[in-house]
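For this view, one protein chain was removed and the others were kept in their places.
Now for chain A:
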Amino acid sequence: MDGEVPSILPAGRVRRVTERLAAERHRTAGQEIIDAIMCASAKYNTRGPALIPRMKTKHRIYYITLFSIVLLGLIATGMFQFWPHSIESSSDWTIEKRSVHDVPVVKLPADSPIPERGDLSCRMHTCFDVYRCGFNPKNKIKVYIYSLKKYVDEYGTLVSNTISREYNELLTAISDSEFYTDDVNRACLFVPSIDVLNQNALRIKETAQALAQLSRWDRGTNHLLFNMLPGGPPDYNTALDVPRDRALLAGGGFSTWTYRQGYDVSIPVYSPLSGEVDLPERGPGYFILSSQMALHPEYRLELEALQAENGDSVLVLDKCTNLSDGVPAVRKRCYKNQVFDYPQVLQESTFCVVLRGARLGQAVLSDVLQAGCVPVIIADSYILPFSEVLDWKRASVVIPEEKMPEMYSILQSIPQRQIEEMQRQKWSSVSNPLFLPLIPPQSQGFTAVVLTYDRVESLFRVITEVSKVPSLSKLLVVWNNQNKNPPEDSLWPKIRVPLKVVRTAENKLSNRFFPYDEIETEAVLAIDDDIIMLTSDELQFGYEVWREFPDRLVGYPGRLHLWDHEMNKWKYESEWTNEVSMYFNYLYTYKMPGDIKNWVDAHMNCEDIAMNFLVANVTGKSVIKVTPRKKFKCPECTAIDGLSLDQTHMVE
């Protein structure tokens, strides 16, 4: 057991040092090469003039020319032959300075293959090749992006816009993320650079042909397409109509029929106006606001009926008919003759209606969320964006289309506090790692950990006293003195439970809370070697109390020093004893911020306070004090801290 404690820290330190060394090596490697280049140039500069004057003038010019040509040739060959791996990349790097219009053109023959229609039965285990994405916790999934091409049909007509601003931004984001790889062989996911965000801006058949000729297409396996506006008139499909075979689809406006659970991803429809809203500015306040222009007349009638019923708290806006020229219609909304700025008007309402139109996904949802208005989503069978990971029920209200007339009363019934939370769209939370209410079995017992330096006599008294506690299952002595050996085995008091001595490598107070392997019970009694006034009844009772509150520290105050505690608030004396869950020992060692631990070790103090802070911070619960008083008549009458049960937070 010796050496267990120190082995942890040095290992970490060593690792850190090696890392730093490695980093330095990188730096020097780079530096050396740069230095070498500089040296080389300096050499040429100095030697050149010295070499040349010996030749005749004619020849000189000839040599100079020759040399330059050779040099240029060298550069050229160096570029294209000595570093053959980078030919492709060099073209990419030069592309960087080019415009989107200069990308290579690919002609699609009319008879080039078309992928199958999207396969609705696809799931991860049937259509996805997991072998490309092996388990590697560090690198995670790797994404490859095809380089940008311009596709034309046989007659030279463009198949679609080369790339839209949003798609370019999206690809840039992927490229900047840690998931990106430029190695097509290492990739798990492939993202075509063919822009299919808007189905109406592309030719379906030709786009499909373009997809099919991608170098790794393979029926679309592991390919990911992004689409925000699916479907077209008259029936508006809820998923992209481009035949795409097995490709995954991240789409806006999926319905439950087209969405392949666990395979597709539902994304929001991007709205370019969203960025223009500044939070938080709340206007006078409507209760319900409808801002969409393209509502079906039937819906509009229902909304207007709501407005008529509930007066000013409901506002149903429409497009403006009498705008002067030059004012963009998309940024204005009107109610009768009143003109409102869109999307700013969204901030003036508590709830904003997001009604389905021809499509299920609506760009207005982005505007509404951005404005901090609570969306009221009325679109049956719509798969909300990122619904697999987002708990939309806590940020929005979903109402069935049929229930639209009851919208007002439904929204009225939502408590104000909940509305505020929905508007903030965030929830603070403390999650207690020991959240399950368990009362550990009594039979398990506890382990007493006695931290000692050299007070052997007092230590033995503590051991004898503690060993009388019925529920004690093991005694662990942490020998914190490196200069002196613990007494011989024969000298220790004979007790009924196993006694182990752990020698530490350094005299640190944090050793008290180290999760030693020897501790097999959940409960740990941390006790100093000079606490001799606690009786076994008190200790046993303390253990019972801990069983009822296993996620808290249960402690006895330093009885004799109580006065001091009160007077000098932060001057704790060393008499401090507690029952603590093994879990927290573990936390103390591995999760406690390093600064605090170092501070505690350096000052030889305060480890108990640090522990208290830790537990309070992790669980949000306070400690419990057990009164160790003999004059109490019945043992079950216990004093427990009812006053200081406030939440303490870690303040550094």
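As a convention for this text, a residue touches a chain if its C-beta (ideal position, glycine included) is under 8 Å from a C-beta of that chain, and two chains touch if they have at least 3 such contacts; residues count from 1.
Here is the rule we use: contacts and distances are computed from a predicted model.
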Query - Absent chain [UniProt protein name; select from "creatine kinase", "Kynurenine--oxoglutarate transaminase 3", "Glycine cleavage system H protein" or "Exostosin GT47 domain-containing protein"] - result: "Exostosin GT47 domain-containing protein"
Query raised in the report: Which one, A:Val397, A:Leu476 or A:Leu499, makes contact with the chain that was left out?
Result: A:Val397
Query raised in the report: So which of A:Ala358, A:Val456 or A:Met533 would be touching the chain we can't see?
Result: A:Ala358
